[in-house]
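Just one protein chain is left out here, and the rest sit where they should.
Each chain carries a letter (A and B) given by its place in the written order, and its residues are counted from 1.
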């Protein structure tokens, strides 16, 4: 059902990169999956690089919202890597959205809606989640967004 | 019991705003409740706005401590929205306190005690929690604090 919806939306959930050292995309314990923080990578490259703000060269909210959505897609890829098919998702429980931003930035919510709206479109009621959106000094590789999930799955 | 204590303390746990889009105040899975990050809102307005630090216009530790307590009250409101009464709390398990601050700020602990002391006063032994306190570049709407909870509840 969810996999069909993803296809109908024209989305492709990528395969996640092979584990690096002691660190994997997601871990399943009972009915919970905890993902690693996911950057807005597409084919091994960041969708955008930098910090959200108003200075020259800064990233704008629209671009960062697309990055949040891509981080969300990659987080689903991480979930899929440990449960086989996203049809086994019971509930997107918690979404934490880390946004690299200037100290006067206030519109984190608009950015993270990129991920939240995606989850709702794919999963319907099962995609309605708790969420924290917070502003960081910088993220790995200069990514503007990083998204991690706690997901309830069929045990 | 906890609801009586809250009344005796003269506290009011507000009702949380209606869900916005794909994002709700809290999600319950089995015996766990995960809340969204809660800002120090009172009647739809922030208790204070800005960053904790020593620059002109910055927020001081005492004001930020009150904001952390208010974020904590709102986090309890989020929990209550999915379990009906806070008497169903078994344990405050984990408190994460995000504090918007300058890069030379060091006193995060004093601020987050505003939330921790509140939970202990309300819940006694059931309010003794694990905690992370961390400093952010900026939080949504310019809030100085954001608090999220993991809570064990009657299943």
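Here is the rule we go by: a contact is a pair of C-beta atoms (placed from the backbone, for glycine too) under 8 Å apart; a residue touches a chain by one contact, two chains touch by 3 or more.
Because the structure is a prediction, the values reported are computed rather than measured.
Asker: I need the residue numbers on chain A that touch the omitted chain, in ascending order.
Answerer: Where chain A meets the chain not shown: residues 19, 21-27, 29-30, 34-37, 51, 78, 96, 98, 100, 102-103, 136-142, 146, 148.
Asker: Where does chain B touch the missing chain, residue by residue?
Answerer: The list for chain B reads 31-32, 91, 93-95, 100-109, 113, 116-117, 119-120, 127-137, 150, 152.
One rule holds in what follows: only the chains that are shown with their structure count from here on.
Asker: Could you tell me the distance, in whole angstrom, between the mean C-alpha positions of chain A and chain B?
Answerer: So the centre of chain A lies 24 Å away from the centre of chain B.
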